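Here the complex is missing a single protein chain, while all its other protein chains stay put.
Naming follows writing order (A and B), and every chain is counted from residue 1.
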Amino acid sequence: MTAEQIIQQILFFISAALTLGSAVMVVATRKLIQAALWLIVSLFGVAVLYALLDASFLVVVQVVVYIGAIAILFIFAVMLTQRDQRDKGPQLNKSWVLAALVGLATFGGLTFLVSSWTGFGAAAAPIPAGTVDMVADLGTALVSVDQYVLPFEVASVLLLAALIGAIYVAYNRK
Amino acid sequence: MLFDYMAIAVFVFFSTAIAVTAILLGGLFGPRRKSEVKSEPYESGMIPIGPGTRRMPVRFYLVAVLFILFDIEVVFFLPWAVSFRKLGLFGLIEMFIFIGILLVGYFYAWKKGALEWE
Partner (left out) sequence: MIDLALVLEWVIKSLVVIFMLLGGFAYLTWFERRILARMQTRVGPNRAGWQGLLQPVADAVKLVFKEELIPARADKVIFVLAPILTVVPATVLAVVIPFGTQVILFGRQVNLAVADINVGILFLMAVASVAVYGIVLAGWSSNNKFALMGGMRSTAQMISYELALGLSFVLVALMADSLQLSEIVEAQRTMWFVVLQPVGAIVFLIVTLAEVNRAPFDMPEAEQELAAGFHSEYSGMKFALFFMAEYQKMIVISIIAVTLFFGGYLGPFIGRFPWLGPVYVLGKVVALLFGMVWIRATLPRIRYDRLMDLGWKVLLPLVLGLVLITATGILLADEFGNSLVWSIPVVSILAGFLTVGLVDRSLRRKFNALR
């Protein structure tokens, strides 16, 4: 392993721990606003994972869309509620042992499945700099007939549906 | 490529460090003389009535929803913008359709009064 790969490994473990740890905090904390903030940390950890994979477009889109827009929506939603709406009930219910077992079994099964894949454990090959313009390639792929033009246009219909739905819900109750 | 992000991380680290230092400096040198009145919310001298944080109008939430939708649209625009010369007329028409569909939603929002602030 070269020095770069070791650094990459270390960064991966740090960001994975950050993502998972803050995801646990999202469900463990009792204050709504703090749950939202931990969620942002978790989403940021995912962005770091993308950065480690050289997917620079996804890094910034992760930040722009998830952290910059969707998490803002969550914070606004929290502010629609009263302050100090703390969750006072117990955080675990009776069947938590069972749920933990199912979770562990799922994780084990997934790990088993993925480990039989040949690419498992191999380091990602670095993309040679300057050879491909990934953003332009993505743009081309989005609007080429033989590639993703239909999903792309359907995405706009989906956005339209969401828009109309949101306005309908908020305004038609009067 | 990863190196660029490391440089950004270094930059973020130092700018955070400076901000934290500034706050620590203030805590170190600033006097601390607490009193009941000082820790009241500041309302230009009036005695505060009711709780400090109240529920916000749903309108703000709706702005955030509209923002997400159009933000995703902008994000879709950017890769198209750097490759549309290669795509030529076809890419342009695709984009016109994409924008057209979203404009329907935009005018619906306008007509429904979702863009109004009284």
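As a working rule, a residue touches a chain if its C-beta (ideal position, glycine included) is under 8 Å from a C-beta of that chain, and two chains touch if they have at least 3 such contacts.
Keep in mind that this is a model prediction, so the values were computed, not measured.
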Contact partner of the left-out chain, one of A:72, A:149 or A:166: A:72
Residues belonging to chain A that touch the chain removed from view: 3-4, 7, 33, 37, 40, 56-57, 59-61, 63-64, 67-69, 72, 75-76, 79, 133-135
For chain B, residues in touch with the removed chain: 1, 3-8, 10-12, 14-16, 18-20, 22-23, 25-27, 29-33, 38-44, 48, 50, 52-54, 56, 60, 63-64, 66-67, 70-71, 74-75, 77-78, 81-82, 84-85, 88-89, 92, 95-96, 99, 103, 106, 110, 115-118
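Everything below uses one rule, namely that only the chains that are shown with their structure count from here on.
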Between chain B and chain A, distance of the C-alpha-averaged centres to the nearest whole Å: 18
Chain A-touching residues of chain B, taken from the complex the two chains share: 1-2, 5, 51-53, 55-56, 58, 60-62, 64-69, 71-73, 75-76, 78-84, 86-87, 90-91, 94-95, 97-98, 101-102, 104-106, 108-109, 112-114
Of all residues in chain A, those that touch chain B in their complex: 4, 8, 51-52, 54, 56-57, 59, 61, 64-65, 68-70, 72-73, 76-77, 79-83, 126-127, 129, 133, 135-140, 142-145, 149, 152-153, 155-157, 159-160, 162-164, 166-167, 170-171
